[in-house]
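Note that this complex is displayed minus one protein chain, with the remaining chains in position.
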Amino acid sequence: MPRYELTTDEELSGPQKSALAADITAIHIAVTGAPARLVHVVYHILGPGNAFVGGEPRGGAYLQGSIRSGRGVETTTELLNRLSTAVSHHTGTAVADVVVTLREGPGHLVSEGGHLVPEPGQEVQIG
Amino acid sequence: MPRYELTTDEELSGPQKSALAADITAIHIAVTGAPARLVHVVYHILGPGNAFVGGEPRGGAYLQGSIRSGRGVETTTELLNRLSTAVSHHTGTAVADVVVTLREGPGHLVSEGGHLVPEPGQEVQIG
Partner (left out) sequence: MPRYELTTDEELSGPQKSALAADITAIHIAVTGAPARLVHVVYHILGPGNAFVGGEPRGGAYLQGSIRSGRGVETTTELLNRLSTAVSHHTGTAVADVVVTLREGPGHLVSEGGHLVPEPGQEVQIG
């Protein structure tokens, strides 16, 4: 945690995936101060024709991030803005068709590598 | 936001997807008063043999909706009931095998088209 899941209509190339994963990781670190080793990025393909907005077909890119609770709205807004720009840049999707959602939860409901995830600022505890 | 994601064992046809997306959008608008342009519907395929209930194989249809916080239980219950009926009708799945889940979150944790989603009733602010 955090875990960022990007869903696109078509599969991205390997270099696109690597570059966007690096960028999402760098943005999360810069904005929140969390260590890089906690940042997970995964890619899903939706396939064309499977997305509708207002009842009409519309493609796009959707990034869902699960982050730890406890950040202020300035932090989450900066995350949303920078992530939205990065997704648009790396996928070639117009910003108008990019959605980024954050979902907050406590570290004690996440186990990574057999250990609970510490709360923000307590990361030293798991070395 | 809202974002409704339907997962079925087999892929629906194009007309099924369109008709169900229109119905989900109409239900959300009628029950909550939100504008149509905010309603996203997407389709995922699970593939047969990938769902179990009580440890036994069982297919079905699963609709996960992410909606904005702040509606009362009468509103969410009406949403759940009408969405459950619509999913059963359009997919041909028995109601007994339909699951609909709502997850609430604040608009300020969602960016759509480069803008934060307004809270319910504040939609005029983004024109």
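Residue numbering begins at 1 within each chain, and the chains themselves are lettered A and B in the order written.
The rule is short, and it goes like this: contacts are C-beta pairs under 8 Å (C-beta built on N, C-alpha and C of every residue); 3 or more make two chains touch, one makes a residue touch a chain.
Treat the numbers as computed from the prediction; the structure is a model and nothing was measured.
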{"item": "Candidates B:Leu6, B:Val39, B:Val100 or B:Leu116 - the one touching the absent chain", "value": "B:Val100"}
{"item": "Sites on chain B contacted by the missing partner chain, in the whole complex", "value": "7, 46, 49-55, 57, 62, 73, 76-77, 80-81, 83-84, 95-104"}
{"item": "Missing-partner contacts on chain A, residue numbers", "value": "1, 3, 14, 17-18, 21-22, 25-26, 36-44, 66, 103, 105, 108-114, 116"}
